[in-house]
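The complex appears here minus one protein chain, its other protein chains still in place.
What follows is chain A.
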Amino acid sequence: MSDLKRAPTQCVGPDYRSESQKPTAVVSTGVEFDTVTILPQTPQLIALLSIIRNKETQRGDFIFYSNRIIRLLVEEGLNHLPTVEQTVTTPVGRPYDGLSFQGKICGVSIMRAGEAMEQGLRECCRSVRIGKILIQRDEESAQPKLFYDKLPEDIADRWVLLLDPMLATGGSAIMAVDVLKSRGVPEDRILFLNVLANPKGIQNFATKFPKLRVVTAFVDPGLDDKK
């Protein structure tokens, strides 16, 4: 329980409201890595997390509300992809100075929890290719072991969005990144998208892969590997 006491609590809500008009809630623990982005701790995000972490929540609601969080993660993650300037003509005939998306992407979900994030990814990126990696704990050694993988052939030329909603010790996520690197994907072209993470797990992961970007919704000291 001592872990819980470290979880920071603060007022959440729009800047223009006074402190007294903003409710207080537990927010994500901070992480000191430039490569780790924690989603802004808005009241809406905290309410969504409250729904999915509540043991009373029904399955249908769980799926719907997780999906909303996952979409926010994907939207944030995609911001790390390259773009080039592009000027287009609008339907009313004026020029619009904008950006055009560059680089091919693909998703890779760490089975089986990561597969739950695929729908959210598809809602943001239609017809995205999605590979799969199955990692399970070896009964004898208690270490994570790779059982199966199926990845796009040209994965080395793509940006990879690696999906796993929970990061506890970081063991299986580290192994998944090793698999991707062995297929020729440079570390700095991998984005790890995650809903809930343990601070120690994040630390292990981010230390091991200093160029890999992580986007997470919430870092919680109380999270352990009981999924």
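Everything that follows uses one rule, which is that contacts are C-beta pairs under 8 Å (C-beta built on N, C-alpha and C of every residue); 3 or more make two chains touch, one makes a residue touch a chain; residues count from 1.
Just so we're on the same page, contacts and distances are computed from a predicted model.
Visitor: Absent chain per UniProt: "uridine/cytidine kinase", "RING-box protein 2", "DNA replication complex GINS protein SLD5" or "TBC1 domain family member 15"?
Guide: The record for the missing subunit names the protein "uridine/cytidine kinase".
Visitor: Which listed residue, A:36, A:78, A:116 or A:130, touches the chain dropped from view?
Guide: Touching the chain that is not displayed is residue A:78.
Visitor: With the full complex in mind, choose from A:31, A:49, A:197 or A:212 the residue touching the hidden chain.
Guide: A:49
Visitor: Considering the whole complex, not just the chains shown, which residues of chain A touch the missing one?
Guide: Counting over the whole complex, chain A touches the hidden chain at residues 4, 7, 9, 12-16, 23-26, 42-44, 46-47, 49-51, 53-56, 64, 68, 71-72, 75, 78-79, 81, 83, 86, 88-92, 96, 98-101, 123-124, 126, 222, 224, 226.
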